[in-house]
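Heads up, one of the protein chains got dropped from this complex, but the rest are sitting where they should.
By letter and in written order, the chains are A and B; residue numbering begins at 1 in each of them.
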Amino acid sequence: MKEIVKITIGLTLTCLIAAGIMGGVFIITAKAKKHNEYLNFKENMLALLGYNQTNPAPDSLQLCTVYRYLIYQGDKTSLGYMLPVKSKDAKDIRYQFIRVDLQGQFVDKFDLEIETAQTTDLKDREKALAAVLPKDVNQMIFADRFIVASNKDKRLAYLLPGKSPGFKTNINFMLALNSKYSIVGLQILEHQEDPGLGDEIEREYFKNQFTGKDSERVKTLKVIKEPLPDEQLKYLEKSKWAKDAYSEKDIKALQKKYQDKDICAITGATISSVAVVNGVKNVVTKFVYRVKILENIISKQKITVAF
Amino acid sequence: MIENNKSYSNIFLNGILNDNPIFRLALSMCPAVGISTNVMNGLLMGIAVLFVQFCSSLTITLVKDFIHPRIRIPTYTLTIATWVTVTDLVLAAFFPVAYKSLGIFVRLIVVFCFITMRLDVFARKNPVFPSLVDALGMGFGFMLGMMAIGGVRELMGMGTLLGYDVLGFRPLLFFVLPCSGFFVVGFMMAIFNYTEIVYNRRKREMRSVA
Partner (left out) sequence: MTKSTLIRWFICFCILLGCTACKTEHRFVKRTEFKKTNIIVLCFAGPVDESWANSAAFRINEKQDPDILLKVDRVELSKDRRTLTIFMKDPLNTSNPHQMVLPDIMSEGKSQGTAVVSVKKLYWGNLISILIGAMFIYNYVFVKYLGLCVYLGVTQKKSTAIGMGFTFTIVIIFSTSISWFLYQYILKPYQIEFLQIIVFIGLVSLTVQAVDTILRKVNPILFKEFGVYLVLIISSCLILAVPLIMAAQNYDFFESLMLSTGAGLGFFIALFLMACVRERIDLSPIPESYRGMPIAFIVSGLFALSFMGFSGMSIY
């Protein structure tokens, strides 16, 4: 009996010491880790917009995030959007929360007391929302978010993060749509697929197949189990183009030729390819449906959004 | 106590040749089989393991008198887990570039058998400095082993080495598949065994001649 007590005490003590050390390091590093994650995310966003080290983003580039919530009030369900709006002195950005019912009709809007830096934290957002929403709201669930990139009052692109269950675990990706809702680019953020097989979803010849497809085509997009024709393969691998390989006319012609083609799967990684295509389909169809309603409401209610 | 007549260089080389964790002791096969698909992965994994092994050996030799014998294995695992979490958090916070490549591997180190075994066999019974040297030797042995396996698999599977196209075509995609790890390790172990047999035979012949 004594042995067991000694053992348990010894084990608990060791666990506590280890927990203490880990807790200490965690507290010190948590903020820095979050900051790094944010920087990484931003880098991916800029890459999607076409900016990198040789082509830096202009200072006037603005990235505004819109958060979508599901609000349950009694037996009524509504969607809520947390929008950044331009305030009267046009210097800083304030936030408003508008509610839209399931049929797409405007319900009400509230001004939020929240700073831009705080909006990335889930808890801070919920606090600000709870302060303004009516008391009989049972639940507010964060659904998803999208980012609008604009430069000097002109909308460049909509960036949509999304995820899809792949062969191993979830594949996190980010899509860029232009103002007419055609796909401008696809970036794979995180995945744990097999190297050499599912890993190839990060390669240009897969990702660039999505570029140029409009939202109607994406709704019926499929995966076909055919190899890429050589001409298309060369065209897709943009980074490997020789200096004057294609003229403007050539690029336009090739783009038109392959614009409506289905996505060719990666050899030996059908499941990963299908996962990405389904994820993209889901995200695009739902977003396009919702953003049209949102734009309608924004213009009708004359909300001065910051983008 | 230190075995007599074992100098530090002996201990270090021991970790690489005689007691190589992968090819001789056959411990921690899990990563050797699963992750060593190319040389870069092997290198990064080896560095991470080296660091954790070093720190854990250091910790255990310093506190070896306070550990109750029946809970020693959980204690080793806890030490390793603490160091792994610390490494993971510090890398994520202060070295984001390195974290991008190393990140997944660091978390997997917790499940390595051989670090635990090494702590039990060596660090528990020896003073600080020899344990550190042994840890370094083991870590290097592991890293070299992983790089070797990774090299073979990458060359035969993708035709590249460290990302550079060496062959220009892909010989056998089979080597990139996870199960090929078993085959490659099995064959390399056989080669190790074969060289040892030939070496011993030669030594015996030389001795019988002399």
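The rule is simple: a residue touches a chain if its C-beta (ideal position, glycine included) is under 8 Å from a C-beta of that chain, and two chains touch if they have at least 3 such contacts.
Note that the structure is a prediction, hence the values are computed from the model and not measured.
Enquirer: Quick one: which of A:I7, A:A47, A:L189 or A:I303 touches the chain that's been left out?
Expert: Of the candidates A:I7, A:A47, A:L189 or A:I303, A:I7 is in touch with the missing chain.
Enquirer: Looking at B:N14, B:N38, B:T59 or B:T82, which residue reaches the missing chain?
Expert: Answer from the full complex: B:T82 touches the omitted chain.
Enquirer: Footprint of the hidden chain on subunit A, which residues?
Expert: 4, 7-8, 11-12, 15, 18-19, 22-23, 26, 70, 77, 79, 100, 102, 104, 143, 165, 167, 169, 219, 271, 278, 282, 286, 289-290
Enquirer: Where does subunit B touch the missing chain, residue by residue?
Expert: Residues 26-31, 33-34, 70-71, 73-74, 77-78, 81-82, 84-85, 89, 110-114, 116-117, 177-183, 185-187, 189-191, 193-194, 197 of subunit B touch the chain that is not shown.
One rule holds for everything that comes next: only the chains that are shown with their structure count from here on.
Enquirer: Mind pulling up the subunit B residues that touch subunit A in the complex?
Expert: Against subunit A, subunit B makes touches at 37-38, 41, 67-68, 70-71, 74-75, 78-79, 81-82, 85-86, 89-90, 92-94, 96, 99-100, 104, 157-158, 173, 176-178.
Enquirer: With touch defined as at the start, can you tell me which subunit A residues reach subunit B in the complex?
Expert: 3, 6-7, 10-11, 14-15, 18, 21-22, 25-26, 28-30, 32-33, 36, 39-40, 192, 194-197, 268
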